[in-house]
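This is the structure, below, for whatever I ask next.
Apart from one protein chain that is not included, each protein chain of the complex appears where it belongs.
This part shows chain A:
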């Protein structure tokens, strides 16, 4: 083996080792790497009511209720399997609507998620408004779904937890 080949082997071996190490570390810390939990994740394991966590999913259609206080809002977040009621007082991002993906940060107390921050999650679909309207008119696509069949599937995976 020439010295040059030794160096190549060392670099390739070193990178493989590093890759495996990084993979193991990231798998071990998966709970810290994920940005939010899904309602199903939260159902599966009990959460300390004092711990600040994030929950993500789609705003369930027809579940948004305003009041009684000013700027108070309640809505259900769903990942398709289970839903969770979120209560929030404050200003919502522009993209917030029924069927929209959101991420809320707060505490889970008595089965209601008390959010102190609500962020809108954007999906990977980009199209002009006219196209979106035409698709809706033809009934190919309802609010909160993606017109691209697979995009919806990946969207559901995301909100369905990183399993």
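Throughout what follows, contacts are C-beta pairs under 8 Å (C-beta built on N, C-alpha and C of every residue); 3 or more make two chains touch, one makes a residue touch a chain; residues count from 1.
Note that contacts and distances are computed from a predicted model.
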item: UniProt protein name of the chain not shown, from "Carbohydrate ABC transporter permease", "Heme exporter protein C", "Anti-sigma factor" or "histidine kinase"; value: "Heme exporter protein C"
item: Touching the absent chain when the full complex is considered, from A:28, A:44, A:89 or A:127; value: A:127
item: Footprint left on chain A by the chain that the document does not show; value: 4, 7-8, 11, 14-15, 18-19, 22, 26, 30, 33-38, 56, 92-95, 103, 117-133, 146, 148, 150-151, 154, 158-159, 161-162
